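One structure is given below, encoded as structure tokens.
Only a single protein chain was left out; the remaining protein chains are all shown in position.
After this line comes subunit A, so read on.
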Amino acid sequence: MNALQGAPLLALRDVRKSFGTGVDRKVVLDGVDLDVAEGACVVVVGSSGSGKSTLLRVVDLLEEVDDGQVLLDGEDVADPWVDADAVRARLAMVFQQYNLFPHLRVLDNVTLAPRVVHKVPRAEAEAAALEMLERVGLADKARAYPDQLSGGQQQRAAIARALVNGPELLLLDEVTSALDPELVGEVLDLLLSLRSEGVAGRPTTMLVATHEMGFAREVADEVVFLHAGRVHERGTPDQVLRDPRQERTREFLRRLR
């Protein structure tokens, strides 16, 4: 993929984030730089606690950065005077624990943001939601409540909820980590098809945090290895995952096996 063409959709510059103060202070992101070009898929790997989730939450403005820039289309959205709700409405995030709304039917989970945020009339929003549920293979579950679905179905519903607004960037935070092993496949297959066929003919731009090396190998344009809040290695999946240059990366990949 051509990551150099034009300004990247998302660019992180020297992003720093820590939690706690004094002795309890824990640096989670220690000067991260990262680019995601439009149409690209960047996969962040690293052991738990390396800062992957925080990185995604920073991009989605669910966490405030201590320092550095979060540039979306060149605009620094980390500035507090930027309308955060409007920025979030351009992005979409899928969470490890699905975070579907348990009191709403699957269809209403998917139509909530279009109706409330984007002011789409109900009938139109439901038509679009049904189409999206069809896309993720859940058209027959539109009337079900989240607790009536399997983990894999819930996660696919969450992906439909994220995609229905036509986000410019999809953030995927360990989306298969909470699933039973036999349910991981259906979610990864869906993500693969989002990369190859896209939605409405446009491949979905993704920033992915994952433990699934096979998935990373298959879909990533770039793999970024994060360790203790720093980027230790980045490159094509072949280079980073098959022929890592850094000892840290080798150790991480060894432990995965």
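The rule is simple: contacts are C-beta pairs under 8 Å (C-beta built on N, C-alpha and C of every residue); 3 or more make two chains touch, one makes a residue touch a chain; residues count from 1.
Here is the rule we go by: contacts and distances are computed from a predicted model.
**Student:** Refer to UniProt and select, among "TatD family hydrolase", "Periplasmic dipeptide transport protein", "Uptake hydrogenase large subunit" or "ABC transporter permease subunit", the name of the complex member that is left out.
**Tutor:** "ABC transporter permease subunit"
**Student:** Among A:G22, A:P102 or A:P181, which one touches the chain that has been omitted from the display?
**Tutor:** A:P102
**Student:** Which residue from A:D24, A:D85 or A:E182 sits in contact with the chain not drawn here?
**Tutor:** Final answer for the missing-chain contact: A:D85.
**Student:** Among A:L62, A:V82 or A:V199, which one is in touch with the chain left out?
**Tutor:** Once the missing chain is taken into account, the touching residue is A:L62.
**Student:** Where does subunit A touch the missing chain, residue by residue?
**Tutor:** With respect to the unshown chain, the touching residues of subunit A are 57, 60, 62, 85-86, 88-93, 95-103, 112-113, 116-118, 145-147, 154, 161-162, 165, 178.
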